[in-house]
Structure formats: C-alpha cells, structure tokens
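Every protein chain but one is kept in place in this view of the complex.
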Amino acid sequence: MLHRYDTVIVGAGLAGMRAAVEAQAGGSCCVLTKVFPTRSHSGAAQGGIAAALGNEDEDDWTLHMFDTVKGSDYLGDQDAIEILVRAAPDAIIGLEHMGTPFSRTPAGRIAQREFGGHTRKRACYAADLTGHVILHTLYEQCLRHAVRFFPEFMVLALAIEEGACAGVVALDIATGELHTFRARAVILATGGYGRAFRISSNAHANTGDGLSVAARAGLPLEDMEFVQYHPTGLFPSGILVTEGARGEGGHILNGAGERLMERYAPKMMELAPRDVTSRAIQSEINEGRGIGGGAFVHLDIRHLGAEKIMKRLPQILDLALRFAGVDALREPIPIQPTAHYSMGGIPTDNDGRVRRDAAGAVVPGLYACGECACVSVHGANRLGCNSLLEAVVFGERAGRAACADLPRLGWAAFPPAAEAGVRGDLAALADGQGREPFARIRDDLQEGMQRNCGIFRSEGPLREQLDIIRRLKERFAAARLTDRGRRFNTELVEMIELRSLLDFSEIVVAGALARTESRGAHYRTDYPRRNDADWLRHSLAWTGPEGPVFDHVPVRITRYEPKERKY
Amino acid sequence: MTESLGKYTFRIFRYDPERSARPRRDTFEMEVSRGMTVLDCLQAIKAEQDGTLTFRRSCRSAICGSCAMNINGKNDLACHLQVALLRGRRIAVEPLPGYPVIRDLVVCMDEFYDSLMRVLPWFVRKTGFPDRELPQSPADRDRIDNAVNCILCGSCTSSCPSFWYNNRSIGPGALLKAFRFIFDSRDEARGERLALVDGRDGVWRCRTVYNCEEACPKGLRPNEAIAALKIAALKETV
Partner (left out) sequence: MSFSRSESGGAGATAAHPTGSYGWLFQRVSGVALFVLVLVHFVLMHCMGAERRLYADVMARLSNPLWKTFDLALLALALSHGWYGAWGIVQDCVRPAGARVALLVLIAAAALALFCLGLVTILAVRP
C-alpha cells in the first residue's frame, strides 16, 4: 500500500511525538511506531528532566552547560550543549503549558531535585514517573492536533535515491503487509539499543532498529562505543531504579555496609556521574565486596522515611517489592549496574539533519532526534535527566527544521525496487534451513556483549566478541523461523530485531576496540587514561563488507577546554 | 535467586484465524525458578517450545502497559506478576476480555483508544499562559496523582460489565482520563468535559460494580474517580 505525507516520523517516544507536534503545523504528517505510542520506552524514564529553572536552587544555564560538558568527559560538542541547556527552561515551561503534571514546590512551582553530575537541584520531576507523564502529555497533544498514527508499524528500510531521502518501507505487524510511505522529510526517533546486553534497563523493543536501518542505507553511526551503564539496576533483572533515589539522599552500600563511593568520588559521593558510579560498584563486586560476595550491592533509602519514599519514589517501592521481593521501607534494595543508554547514534547537525560524512554534508530530507541520534550533547557519558531534555529540545528542533526545509525538499524519486527489496529480505529471513531457534543466538549475543564489552573493556575480550558476533551472523543466516503466519507475527519481528542487534553490536565492539583510551562510559583496562592528543574526536563508522570502516570528526569546543575530571 | 519452584503447567488461549476459525487452549509445561514472572515464562515458552505463541510485551517493568492479559481469571500485567505468588501449579492465561482477539493473547484495543477521544483527552487553557509555569499547589497536584499514573493498559475497561454489554459506554479507563483533567486545577474545560461524561453512555452507565478497581494492575481507583465525576456532574446540572 502506498501513502504520501510531507513528513513521516518514525518512533513515538518523547522525541518523535515532540517532533510531530511541531511538524503537523507545516504540512501533512504521520507517525509510524513499533509499539502503541504510550508504550514507548520514554515512559520508563523515572527521575526527571534537567533545566536551570532555579526553582529550588540558584541556577544558571552556564552551570548546567559546564556540568554537562564535564559529564561528557569533554567529548560533547559544546555548541550543541549550549543550545540544549539554553533551550531547557523554555522546553520545560512548554511541557508544563501542555499540561504535564510535574510535582510542585510549596510555592506552586515545578519541583526540582538533585541528580548525578549536576551541581544544583535541576531535575524537574513528577514523583518517579517523569518520563511517563511527559510521554502521555505529548500523546495527548498529538491527539489534540489530530496527528495520524500508524501503531505497530515497523520500519524496515529507508528509501534513499541519489543521496536524498524519499520515504520508508514499513511492516504492518497486525496484517503482515508491507506499506510504502513516500515523504519529503523523514524524521527518525527510534530510541536506543540497550537490548544488546543481557543485563539491561531497556524495554524488549529497544533493539536499535533505526540505527540498523540507517546503517543499511549506507549512512554512518557516530560514537557507538559509548554505552551508558546505569549504576542502579534492580538485581537480578536489571530494571531501572531511578537515580532520583540517590538524588533524594539514598546511599550505596557494599558487603561490609560501607558507603562505597567514599573511595571513588569523595566529593559528590552517590551523586557522581553514572560512569564513575557504575565503575565503582562493578569494582566492588569484582573485588568480592558485593553483598555476601555476590554480584550486587545495596541501595539503602530507608533513612528517607516512609512518607518521603511513598510520595517521591512510589514506583521504586512497587518495583522493588514485585521484582526483587524487597520492602524498600524496611530493607535495602539489591542493585547492580545495568546497560541503560546509548550516547552514540545517527550523526546529526544541531537541527537534527542527518550528516552523511566527516565533512558534515547532510542527507536532504532525513532527520534524527532523541536517543537514536548523536548530536552530540552527551559525548562519552550522559548526565541523568539530560536525555528527556535532549529528546524534547532536539525533537522540537528536528520537527521545526523539517517544516522549514519542506519548501526546498521536493518529492525525491522513490527507488522503485525499495519495497521489493524488503520483500526479498523478509523471504531470506524466513528461509533459514537450520534447526536452531534464533532466540538462542540472541541469548549468546547478549551474554557475550555483557561479558566482553561491558563496563570494563580490554583488547582480548573485545577481539573475542568480534569473532563471536561474526559467528553469530553465520548462525543467524541459517536460523529457523517457525511462525509462517502473516497476522501479528511477533517471531518475525523479533528476528528482524535480532538482525538489528547483530548489525550495530559489531560497530559498538569494533569502535571500543579502536578507541585506545578511557573516556566517560568507555573504559579500557589496558588504556586506563584519557588521551586527548589522539582521541578528543568522534568516531564515525560505516558498515563495510569486511566489517566496520571508521572515520573521525573533531569535537567542537567553544567555552570549556578539557581538564582532568574529578568528582 | 535461582532456586527452582518445580514444574508449572500453562494453559494458554490460542487463536489464529489464518489457521482455524476456532480458538483452542494449548498446554505447556515448564520448569520455573524463583523470581520468574508470567512474562518470563511466556517468553521462555515462545523461545523454546512454540515460536508461534503471540503476545505483546515491551518494558517488562510495569510502566508501558503492553502485556495486560487475563491470568488465572484476573486482568494483570504479565511482566510484574511473580509465578511464585500464584496459587496452584496450573496457570490459565487468556487475552483481556471484552476486546476482539487479533491473535492468541493480542487483542484489538481500538474501542478503548477511541473511548479516550470522547472525553477531550488533552489539556485546555483558555485564558492564556504566564511566562513561567502555571502555579499549582502540591495539594492540587496530589488530587490527580491517581489518574496521571494510569498506563492505559486497558485492564479496567476490559473488566467493566457496562462496557461488555454496551461498547458505546465510555468505560472506566477513559473516565479516569476525564477525571485527570476535570480535577486538574490548571485546566479550563471543566464544563465541556463534564457535559461529555454526563450523557447516558458516560458516568451514569457505571453501576459501581468495582471490577475496574479489582482489575487495575497499578492499584488505581477508577471507580472512586467516577464517583467524584458523578457528584461534579450533578452539581453542574441539578
């Protein structure tokens, strides 16, 4: 089936729907989304969204900017970060005016709490359901503007003809039919890829499909080696326990009952950035100082008192009880680091236009925003609360840029073979002659990424993981699809998702192997120091027949020269 | 954490109109260990025993609302229900009642989503905005806390007899959404929205059966919200 829209947005999380609210004003617009909009993983964001509103502390955008630059281990592009933090207060007020029910101060202002790496109370929150309330508010705004949704449509290919984006080909999961969407502008907002790891805070849906689709269209991916591990994932599932728990005053305790951060970040303690805190916890675990020598430590919030916990952290109370069997009012919560966020993604300029090479040439008609994009505002390590902010600010900018560009963007010629090509791909997927169920391949990938490309990395295991991925790709080619139905074939969907995971995991590992330094979330035990002389630059990676091919882009530094990073 | 709980039997509703017009129930046996949720089991069954078993899931942390289904007779989220807490070793898994089934445990929730559209489901402000946020006291914010935590999983409306009998009935899920705006001190479409829920298919269809409160996996109180809406509508019209 053929559809025509001026703007097609892929993904209905915060970034996608914020872009939709903007883009609908400039022409016809639709949103394709793999899960129903309010089921997007933005809704699982708990702790807050950062802005220097100054409602609870004196604050200023320059302070926010410095915290973010320092948090990024100086890999963030400072012009982009300046845009982000200067737009933040208005973005939050904009969300509030759309009806977002933020928690309030006694004076009736938006409440703000402390958060890791931020030196002021800057995280605007709604209890521990901040992402949830913003996601639902943006969905409501899309309904208000009659934005057309195609829920449970999975985009399988970008149509790029003569260097310009002409639309997408998508699978309607409910019917198994392919749909072609011609568009003048396509905005990718497909989220992250935490599902490549065994222990992950991410939804099952977070398989980096958008990244894979872009890479398959011959576009580069930027800084993919930077994967954020959140310090406090519930043990054993990896489900997120908000940093807000520490922002409110929670402590991290090792097996000896000590506040372990004293050894690693004596100044900021539990509110050090996530890379520092995750490494600290993993070190304690590796050195046998987990609880009972096990693979977890404790997050203790009991001293906050029942009233504050029930008011500000109700979801944590519920998750701890249901998934760890722990009453957080009376017992400490078992936690472990968990794969959480992808700093890397599809390279874009400051208005979401997708960059195609190291020189910064853009793909006409193609935009990306949110976690799937790499602007880069997070550099080597994102600060908590900056991701919701990025999704909202750059979602809006991408939507607005698409609108502004529409007059210049014609209807690019649609490659006639696009849909047929996807049909062939699907047939090949279904055609595996082996006996192996593909779920086992996925398990092996996640296990290997966890073991060999986790918080602590070094050459040997990374090389081993590259081999593993290459072997998994061979196994995948022969894997068996048992469900031959067309209607709501979730096995087919999972198989396509696994293909995405395999696609970009190779880039993650190869990038980690190539970057012979430690910066932010990327830590090499064999190169434990940051190396600004060689590596103060972004990696761009293309998928090649012999594996990923790299190029590099310098970091844009405007205000703050790199310094040693101490917390 | 990996202590085995022994063998469990899952009796699962199956329906695939491409293969047969008649639904059936399949039985799967599996070894369950402590800490496993019903969703973990469904995923294990799909991975190891029957790849065609079809269900929705995403966040697996009880916030996205994808995996609402009927487990041992009660609507709940498969992802947050520990198998160890269920009584007996036979577990019946059915799709949410009241919605048409697409395949196996996947239902078509269009009626539920459409019901939201009938209560003006977005924030309305007529008198304009200040430069900063609209002020709201913590107490006023708390008034709608229950309703803003709704994840739209559809469990409540699925359990409502008024909705089963009459799908024009707005249903508790959408009425909770109406409550969320009508009792938001910043919203300025109270009158319009009250008129929308005041009709014959609105709050007055509610027979206070309380199924919705029993069914809500997040422990929200749709019926309490409906009671407040009834009083508000009454004050408006009588």
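Just so it is clear, A and B label the chains in written order, and each chain counts residues from 1 on its own.
We adopt the following convention: a contact is a pair of C-beta atoms (placed from the backbone, for glycine too) under 8 Å apart; a residue touches a chain by one contact, two chains touch by 3 or more.
Just so we're clear, the structure is a prediction, and the values are computed from it rather than from any experiment.
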- Of B:4, B:27 or B:237, which residue touches the hidden chain? B:237
- Message: One chain is left out of this view; which of B:119, B:134 or B:148 touches it in the full complex?
- Response: B:119
- Note on the structure: Among B:14, B:205 or B:221, contact with the omitted chain is made only by B:205
- Contacts from chain B to the absent chain lie at residues 114, 117-120, 124-126, 161-162, 165-166, 168-170, 189, 192, 195-205, 207, 230, 233-234, 236-238
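Going forward, only the chains that are shown with their structure count from here on.
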- Note on the structure: Taking each chain's mean CA coordinate, chain A and chain B are separated, in whole Å, by 27
- Query: Which bits of chain A are touching chain B when the two form their complex?
  - Reply: 35-36, 38-41, 43-44, 92-93, 96-99, 101-110, 126-127, 129, 132-133, 136-137, 140-141, 143-144, 174, 203-205, 235-237, 239-240, 315, 318-319, 322-323, 325, 437, 439-440, 481-483, 485-491
- Touching residues (chain side chain B, partner chain A) in the complex: 1, 16-19, 35, 37, 46-48, 50-52, 54-66, 80, 82, 102-104, 106, 109, 113, 116-117, 121-123, 125, 129, 131-138, 140-141, 144-145, 148-149, 151-152, 181, 184, 186-187
